[in-house]
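A single protein chain has been removed from this complex, and every other one stays in its place.
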Amino acid sequence: MRAPEKMDEQFRLEKVDVSYREVAALRQVDLSIARGELVGLVGPSGSGKTTLLRCLNAMVTPSSGGVRILGVDAAGLGENKLRILRARIGFVAQDLGLVPNLRVVQNVVAGGFGRQGFFGALRSSMVPREREKQRVHAILQRVGIGEKIFARTDRLSGGQQQRVAVARALYQSPEAILADEPVSSVDPARARDTISLLTELAREEGMTLVMSLHNLELAREFFPRLIGLRGGRLVFDAPARALPDGAFDQLFSLTEEELLG
Amino acid sequence: MIAEQPSLGELWRGRDRPRYVFWSILLASCGALIALVSCLIDAGGFFSGHRLSNIERFIGEITPYPLAHPDRANETIGEWAIRLGSQKVIPGSWKTLLLSVVAGGLAGALALLSLGGSARNLACSRPLRVNDGGVGGWQDYWWRGVVVVTRGAQILFRALPEYVLAFLLVGLLGLGYWPVILALAVHNVGILGRLGAEVVENASPTLPRVMRATGSGRAQLLWLGLLPELLGRFLVFFFYRWETCVREATVLGFVGVSSLGFYIQDARARDLYDEMIVLVIAGAVLVVAGDLVSAAVRARLGGGGGRRC
Partner (left out) sequence: MHAIRPIGMNQSRLLEGSIRWFFVVIAAVVVAAGWGLGLRFGDLMPGEGGWRLVREFFAAALVPAFDYEAASVPEDACPFWIKVARAALETVRIAAAGMAVSLLVGIPLGFAASRHVCGSRRSFCLRRRIVCIVVALMRSVHELVWAVVFLAAVGLSEIVAVIAIAIPYAGTFAKIFAEMLDESPDEPADALAAIGASRHQLAVLARLPGVIGEVVAYAFYRFECAVRSSAVLGFLGIPTIGYHLRLSFEETHFREVWSYLIILLVIVVLLDHWSHALRRRLV
C-alpha cells in the first residue's frame, strides 16, 4: 500500500462498510487517495465500484467506518455543508445525467449550482450572464465542442454529449473528478478519446481523477494506479505497472460458489 | 488549415429557435394575463358592502337548520340528517353512479365499434398493411372517405360539451335518463374513439399479418388478432373516462334529471343552503370514490398513459 503524505491526502476511507438492505456493497475498505492522483477502479459489475465512488462524494453514508473528503470528516455533516463539499468535487455519471432538451450552455452552468442559491441557479440557467457564457465557451472549446454551446443537448452525438458532461464537471473548478463508467455506452474509439481527454485535463489542472471502468486495456494504459474490487472488497491497489497479468484474471474469474448461484 | 472559430456572439445569433413553440407560449400567456386583468378590473367593485354581507349570510345559512335554530326547527339534527340522506343524498348518488356506468359502457362499446372506421390501418383496403393481393383504386378513396367522416364526427363529438348536448337533447327528446346518457356517451365516444384509434395505429402488426396470410377475415382479424393486444390499453382509457363521467353525471342533474346535481340545484333554488352544502360534499365523496376505484383497476391493468383524456 502506498502511504501518501498527510498534507496532500484528498480522500480517505477507513474500514468502510456499506450495505443496502442487509446486502453488503462494500466491506472493510481502506483507501487513501492523494491530490493529483489518477486512479482507475476496476472490477466486475456488482463489485461495488459505484458505491465506492458515491462514498467519495458523500452520496452514500457508510454503515460503519470513517470517510474523510478533502480533509473534512463526512460523518454528521449537515445538508448545507455537504452541498459545499460536493460542489468541490466534479462528477461524471455513467448515464451522463444531462437534461436532453436544454441547450448545452444550460447543462454546463449546472456545474455551478452547488455554489448558488435557488434563484441564482435559476438566473444562470435561464439568462446566463455574458461572463458565464464566455467561461462555458472557453471550457467547451477546451473539450473540443466550442461551436455547440447553444445547440440542444439531445441533438449531439454520444461522444459530444460525454464532452458536455466533462465540461459541466470542469465548470465546477473541482479539486477532484469522479467518473462512474463514463464510457460504457460508446464505441471503443470514442471511449478512448474521452478517457484520454479526462486524464489529460486532470494532469494539466493537477486534479485528482477517480474513474471506474470496464475496459482493462484502457485502465492500464491511462491510469498509473489501479484498484481492483470484487464482492465489495479491495482485491488489489497497486501501480498499474507492478500488477502481474494474472491479477485481472483473478478479478474477473467466477468462483465455484458464484457459478452455483 | 484551421477553419476560423465562430465567436460567441455569432453562435448566439445562429442558435436554433423553436419559433412556433416560443410564439405560441408567448401569445397564450399574454392573452391569459390580459384576460385575467380585464376580469379583475371588471370585478373591481365586486366585494362591496352588500356582497360581503351576502357572504356572511351565506356562511350563517350553511349550518344545518336544526343546529342553527334549535328553537324554531321542527326536527332534531338526527332527523334532519336521516331525511336528507334517505331522500336526497342516497338516491341522488345512486342515480349519478348508475348514469355514469351506463353512459361509460355505451361510450366504450360505440368507440370500439367506431375503430373500424377511424384507425387508418384498419379502415383501408389492406387492413394492418397486410398484403393480400389485388387492391382497387376506388377502394382507397372509399376508405379515405370513411376515415375522414369518422374522425370528423369524433372531433365534433368531443368538441361539444356534455352539458350543452344534454340540454339540447332534453329539449328535443323530453326529460328522462336517455338524453343525459346519450350526451355523456356522445362526448366520450369522441374521446375514446380517438385514443383507441391511436392504440390500434401503434399496435404491432405481426400477428394480424400471419392471420391474414392464413385466410382470416376482417372481423376475425380485429377480434382475435388485435383486440387482445388492444384491450388492456383500451380499458385503462375507459376507466379514465368513467371517472370524468361520474363528475359530469353529477352536474347533468341541473338539466332536470334526478342525479345529485338536480338536488343541489333544487336546494339552491329553495335557499336551503345547509342541504346544498351536504349534497355538494356527497358529490365530492362520490367523485373521489370513483377516482379510487378507477385508479385501483388501472393499477391492476398496469397501463400508463391516457392521462390527457
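For clarity, chains are labelled A and B in written order, and residue numbers in each chain start from 1.
Throughout what follows, contacts are C-beta pairs under 8 Å (C-beta built on N, C-alpha and C of every residue); 3 or more make two chains touch, one makes a residue touch a chain.
Worth saying up front: this structure is predicted, and the values here are computed from it rather than measured.
Chemist: Among A:Leu96, A:Ala191 or A:Val210, exactly one should touch the missing chain; which is it?
Modeler: Going through A:Leu96, A:Ala191 or A:Val210 one by one, A:Leu96 is the residue touching the chain not shown.
Chemist: Could you tell which one of A:Arg83, A:Arg192 or A:Arg220 touches the chain left off the display?
Modeler: A:Arg83
Chemist: On subunit A, what residues meet the omitted chain?
Modeler: Per the touch rule, subunit A residues meeting the hidden chain are 54, 57, 59, 79, 82-87, 89-91, 93, 95-102, 106, 110-111, 113-116, 118, 121-122, 125, 165, 168-169, 172, 178.
Chemist: Touching the hidden chain in the full complex, which residues of subunit B are there? Just list them.
Modeler: Subunit B touches the chain not shown through residues 18, 20-21, 24-25, 28, 31-36, 38-40, 42-43, 46, 51, 54-55, 58-59, 94-95, 97-99, 101-102, 104-106, 108, 155-156, 159-161, 163-164, 167-168, 171-174, 176-178, 181, 206-207, 210-211, 224-225, 227-229, 231-232, 235, 238, 247-248, 250-251, 254, 261, 264-265, 268, 273, 276-277, 280, 283-285, 287-288, 291, 301, 307-308.
The working rule: only the chains that are shown with their structure count from here on.
Chemist: Taking the mean of the CA coordinates per chain, how far is subunit A from subunit B in Å?
Modeler: Measuring from centre to centre gives 49 Å for this pair.
Chemist: In their complex, what parts of subunit A are in touch with subunit B?
Modeler: Listed in rising order, the residues of subunit A that touch subunit B are 103, 133-134, 137, 141, 146-147, 149-152.
Chemist: Subunit A touches which residues of subunit B in the complex?
Modeler: 5-6, 8, 11-12, 14-16
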